[in-house]
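As you look at this complex, bear in mind that one protein chain is not there, while each of the others sits in place.
For clarity, chains are labelled A, B and C in written order, and residue numbers in each chain start from 1.
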Amino acid sequence: MIRATIWGENVHEKESDIVAEIYPNGMHNCIADAVRGDGIEATAVTMDQPEHGLTEARLAETDVLVWWGHKAHGEVDDRVVERVSEAVWSGMGAIFLHSAHFSKPFKRLMGTPCNLSWREAGERERLWLTSRNHPIAAGLPDSFELEYEEMYGEPFGIPEPQETVFISWFQGGEVFRSGVTYKRGAGNVFYFRPGHETYPTYHDANVQTVIRNAVRWAYNPAARIAQPTHAPNVPVGNALEPLEERGPKLHKSGEEGYR
Amino acid sequence: MIRATIWGENVHEKESDIVAEIYPNGMHNCIADAVRGDGIEATAVTMDQPEHGLTEARLAETDVLVWWGHKAHGEVDDRVVERVSEAVWSGMGAIFLHSAHFSKPFKRLMGTPCNLSWREAGERERLWLTSRNHPIAAGLPDSFELEYEEMYGEPFGIPEPQETVFISWFQGGEVFRSGVTYKRGAGNVFYFRPGHETYPTYHDANVQTVIRNAVRWAYNPAARIAQPTHAPNVPVGNALEPLEERGPKLHKSGEEGYR
Amino acid sequence: MIRATIWGENVHEKESDIVAEIYPNGMHNCIADAVRGDGIEATAVTMDQPEHGLTEARLAETDVLVWWGHKAHGEVDDRVVERVSEAVWSGMGAIFLHSAHFSKPFKRLMGTPCNLSWREAGERERLWLTSRNHPIAAGLPDSFELEYEEMYGEPFGIPEPQETVFISWFQGGEVFRSGVTYKRGAGNVFYFRPGHETYPTYHDANVQTVIRNAVRWAYNPAARIAQPTHAPNVPVGNALEPLEERGPKLHKSGEEGYR
Partner (left out) sequence: MIRATIWGENVHEKESDIVAEIYPNGMHNCIADAVRGDGIEATAVTMDQPEHGLTEARLAETDVLVWWGHKAHGEVDDRVVERVSEAVWSGMGAIFLHSAHFSKPFKRLMGTPCNLSWREAGERERLWLTSRNHPIAAGLPDSFELEYEEMYGEPFGIPEPQETVFISWFQGGEVFRSGVTYKRGAGNVFYFRPGHETYPTYHDANVQTVIRNAVRWAYNPAARIAQPTHAPNVPVGNALEPLEERGPKLHKSGEEGYR
């Protein structure tokens, strides 16, 4: 059983009638409902919970984290950002949706600005598959459309992806790398573009399929790495080949390194 | 003319007689001397200068930044780290040497722990070229040795490199990806492993050649990007294809996005 | 159930007493025995069978092909090489072992020389994991040793891997990228270095674990792509956006393109 946690900012749903009407139970619950089943357990947490719902305990029980945020990026606690990053490095999968391109944990994991151009005009988006038979695209045709979406345009300020899975065409003339994969430490990371809060995108069957596939793809069944940032000293006596210490030294044997 | 700035922590040189003897003018000046010439201007700055020597003005006049730090990683001001990262994204080249794998700007740009195993035993290191005719390896044989070096061992907690240029063999039985390239925004990034402060590594001709080549490789002659993190709104009226606004909206036209 | 086919050249086993003694049932059967079980069906075919054992029918029923060849690379029929390549592009996984770096299908799929340096001296090899928690390394420690192996040394003439999973240390002073992944069309490809025929490498538990893991990793459950090299014409009338034909034409609508 894969344990997915959907993180929702849950701000627009409370402030905008439009969003509340499309997602009466919140975007996070809509996404959780879409992902749940067929070997996936999905529950949602929200930013207003203690520690944004992402305590150490919760992350330890999360195989794949799905993140949607927008208006309150800046209010996310930096300690939670580091905790999420460490969980990814230790093997937790992470899926960032739409405006989460500017979320703190995504920017932290990418090491780049993650900027783009954008336009909110309810235009048509068509996603094209660029990697045939990729597990994230299982069950999908070569292209599918979203009649109403926000435009995100290139250049998209990300590192070169491990694999580009989808590229979007926009009615207004732009393109965008809409599905891209990364590995960060032992964790698989996927960014997926669609999902502006004023359109019913997370009710779309193809979008739901992508997210469900991505949860399966991102899942790493290996035990989580205990100390993903640890840099162990190897004492000379433990060297795998015969070795005699030589030359001047700064550190004592077994000492911690500098950080 | 390529303008290289060598950033030196300059702590060990003042605290350790061994290091002071090997690098009487500081490691940073030794590296600057090695890099200077043949179209490269090189000057050094140190951590104890105001803003660690890396003011906005200085970075604006730096084509390639070379970074050596170790003992005082934690004392580097986070504002300088962001400033350096933004300079890289805008097109400045960056070369991180040896213990700079744990420097704040390198970790910031990678988005990973950058950890490794290590041993200070004065053992032999042999660097093997893995990318023939790579510009960073110009003038070098397929392998070269450093008789006394600190060991760094895999697994090295970095993202998959754009290109792996060198891999090291260590006498004690380890291996390490010692020369790896990345692109972050418009900036070229190179990590190069050798350079423990208690050995005369930066006096080595092959090591000097690599760093000099890397400065040339990392140099991007294009004008620096003015606002490397900007995410511009494209008003509907400016769309490149005829477009009519539809559906509900959250933003007003031309409004700034959320961060 | 994953269906693995082990392809064995089966020449050394018949010509060399040393090899025959280590692998009395042939290297291919030793590998098949190691891979079989836990959801994997494994059978072996050999070069001396009609069409080298790799008929269209056989490939259609193969989820993952494991290839070991050495002495008779040049005798492999080019039609079989193309057939194997097409099967990979259509989604079949492929694992190339040791001297298969110079096999025709591996070189065909890489597009590079795949050359290296080598030495047959029964020296110690130690493989280091470079990608923690990679599924191909499941159940393995950070490093493991083979006391007797042939040396393969860098530079290794491969394209930059999608991911580098293992790097080898050799007693005689060389290093080598020993486990590397690629995607070719819809097919996952893995190269794994160990396995010189005069040593008992394929009886080693860690080596067997790697190959078994790699079979699982390479398996793509999606239906095979029917025509993996097809380049379909999209008639103007079928365009997804309203489109009017303009300008001079070379092709008639629906015509096949040139190859």
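By our rule, a contact is a pair of C-beta atoms (placed from the backbone, for glycine too) under 8 Å apart; a residue touches a chain by one contact, two chains touch by 3 or more.
All values derive from a computational prediction rather than experimental measurement.
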Worksheet item: Hey, which of B:16, B:43, B:206 or B:220 is the one touching the hidden chain?
Response: B:220
Worksheet entry | Residue touching the undisplayed chain, where the options are B:3, B:36 or B:183 | B:183
Fill in: Of B:46, B:99 or B:131, the residue in touch with the unshown chain
B:131
Response to the item:
Contact residues on chain B toward the hidden chain run 91, 126, 131-135, 138, 143, 145, 162-163, 183, 185-186, 220-222, 225, 240
Worksheet item: Contacts of chain C with the missing chain: which residues?
Response: 12, 16, 18-19, 70-74, 85, 89, 99, 102, 108-113, 115-123, 148, 151, 153, 157, 159-160, 162, 171-174, 182-185, 196-199, 228-236, 239-241, 243-251, 257-259
Item to complete: Spell out the interface residues on chain A facing the chain that's missing from view.
Response: 126, 128-132, 142, 153-157, 160, 162-164, 167-170, 173-175, 177
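The definition used in the following text is that only the chains that are shown with their structure count from here on.
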Worksheet entry | Interface numbering overlap (same over half, different under half) for chain A and chain B | same
Worksheet item: Which one of the chains is farthest from chain C, going by Cα centres?
Response: B
Response to the item:
Comparing each chain's Cα average against the average over all protein Cα atoms, the nearest is chain A
Response to the item:
chain A and chain C have mean C-alpha positions lying a whole-number Å distance apart equal to 31
Worksheet entry | Distance between chain centroids, defined by C-alpha means - chain A, chain B (Å) | 26
Worksheet, complete the sentence: Each of the following residues of chain A touches two or more other chains, namely 162, 183, 185, 240
